[in-house]
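Have a look at the structure that comes next, please.
All protein chains but one are shown in place.
Lettered A and B in written order, each chain numbered from 1.
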Amino acid sequence: MFDWISWNVVLAVIAAFVKAFVVVNALLVAFAYMTLTERKVMGRMQVRYGPNRVGPFGLLQPIADGIKLAFKEDVTPSQANIWVHTIAPIMALVPALIIFAVIPIGPSLLIADQPWTWYIANINVSYLYVTAVASLGVYGLVLAGWASNNKYSLLGGLRASAQMISYELAQAAAALTVVILAGSINLYEIVEQQNRSLIPYALYLPVGLVAFAVYLIAGVAETNRAPFDLPEAEGELGAGFHTEYSGFKWSMFFMAEYVNMVNVSAIAIVLFLGGWWPAVPYLGETVAGIVGPIFFLLKLALFMFFFIWLRSTLPRLRFDRLMGLGWKVLFPVALVNLMVTAVIVALWPTGVWPFI
Amino acid sequence: MAYVELKAPPKPSNAVEEALADFSAIAKGLGVTLRHMFVKPVTMQYPEERPELPARHRGRHELERHENGLERCVGCELCALACPAKAIFVEGAENPPDAPVSIGERYAKTWIVNMIRCIFCGFCVEACPTEAVQLKRVFELADYTRESMIYTKEMLLAPAPKKEPEDSWLPGFLPEAAKQ
Partner (left out) sequence: MEFVVFVIAAAVAVAAALMMVLQRNAMYSALFLVLTFFCIAVFYVLLGAFFLAVVQVAVYAGAIMVLMLFVLMLLNVAHPEPADRRLAFLKPFGVIAALVLVIELAVAVLQAPTEPAAAVGGAATGAARQATPIARPAPATPAPAFPLPPEGVGAAEVGHTQALASVLFTRFLLPFEVTSILLLAAILGATVLARKRPETT
């Protein structure tokens, strides 16, 4: 009856579960410490220290915050739609967490004749999976805004949906440039291509660089981070879609935001910066298999710093300018860039770097 | 920090110039924030680092003494009269002739200030004919109960007779910080 069970399958399933467990926990720990890092870095940029009281250098601050949020009263407005109000934070967080399943953070290698991979799943359409799941994240925000039965929340939810749908297009068009260059929508294959050609796609002038810039700007807008944090603009909307949230549900929105930052950065690294790029062509297979993820994480840290840096520098956009930027600047630029890339690839299929 | 002189940037003539101007402005802003990351924070680490308060800071009251150790307060209640918040209560009494508390005929038997009411205006200091009431640089007055916010004479009385009042606002007695 159970003859379809083979030990390899069982092992693979167990490995996938363990990896998923590790990744989800790593993402949540990364979220916790991102909040601390953000507060400390922004503090230094504003010529102050940031949290430094709880534990040495304030390192226990996220734990204190977590305990506080877990024990805080979870208020649901009496006129709110209880069911939707409850599932909205879950619908925001879950897509953010499951995106990372397809992101390869290191090159595959053989350990004692057993294949070891640095991803949970390697599906053939992994980039499309990412866009599909990422586009689900907007439900959490929209439903939170609607279910709170609060004008400010509703406006925040509307802004979130309009903004995220608009910037998704530019983001996808920029990513498709890379898909054309690599000839694959498999994220692992895209990284392999860059490592094989020794140059990450961001350095493919000019199309790669333009696509990278568009992707980055659209990515910041997708994660609702400053200067595109219109959905939660505290000066105009209270706190936007999460005005009526407190306690653990509130913290779930923040987990979603920070995990999304990690996701956008990781995908940008995979698509444009060659993932574990300097490791594979120069360090050899085995070393790269172990050091590769470190390169990846270093790049990820740089991206995280960039997000914080942007937030502490730029003021928030006005909403019509935000939509104008998305539709009238980023999307056309990305589309023209995509067409140019397609023409170049059709004319010189072997590549003519650096002007590919 | 020096003031930054603001100049209106030249108006860009076309879209490319405008985009370049925008990007350079963003880069400039990013440069400013990055530079400030390496500026020493101005935050005072309060419980370990103490603030250097100005000499005429109006904090908690103190009842001064003469140099010979006798209290300056003569229980005249002028401070209580001057107090706009009615925070001070004074009850005077005759000085015992054998063991005088103050210099004059009378002394303050009770001198109570309610720190919840006090607005630190300093009128009591101005009203005092003997310069007995002073507002000192003690500022950590927070507490948990209303009762503990009522400061009695025992709590406010200057501790020991000193050679010279180190903290008086009077000319000639200014501390080093105030002289500069």
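Keep this in mind: contacts are C-beta pairs under 8 Å (C-beta built on N, C-alpha and C of every residue); 3 or more make two chains touch, one makes a residue touch a chain.
Quick caveat: nothing in here was measured; it's all calculated off a predicted structure.
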item: Chains in view touching the one left out; value: A
item: Touching the absent chain when the full complex is considered, from A:A92, A:L181 or A:V291; value: A:L181
item: Among A:T35, A:S161 or A:N337, the residue in touch with the chain that has been omitted; value: A:S161
item: Sole contact to the chain not displayed, among A:Q46, A:S108 or A:S135; value: A:S135
item: Contacting the left-out chain in the complete assembly, out of A:F31, A:W118 or A:W146; value: A:W146
item: Among A:A15, A:V47, A:I90 or A:I123, the residue in touch with the chain that has been omitted; value: A:I123
item: Contact set of chain A toward the excluded chain (per top definition); value: 4, 81, 84, 123-125, 128-129, 131-136, 138-139, 142-143, 145-146, 149, 154, 157-158, 161-162, 164-165, 168, 180-186, 189, 193, 197, 345-346, 349-351
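The rule we apply is simple: only the chains that are shown with their structure count from here on.
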item: Whole-Å separation of chain centres (CA-atom averages), chain A against chain B; value: 51
item: Parts of chain B lying in touch with chain A, wherever the complex brings them together; value: 26, 29-30, 32-34, 36-43, 45
item: Parts of chain A lying in touch with chain B, wherever the complex brings them together; value: 41, 43-49, 309-310, 312-314
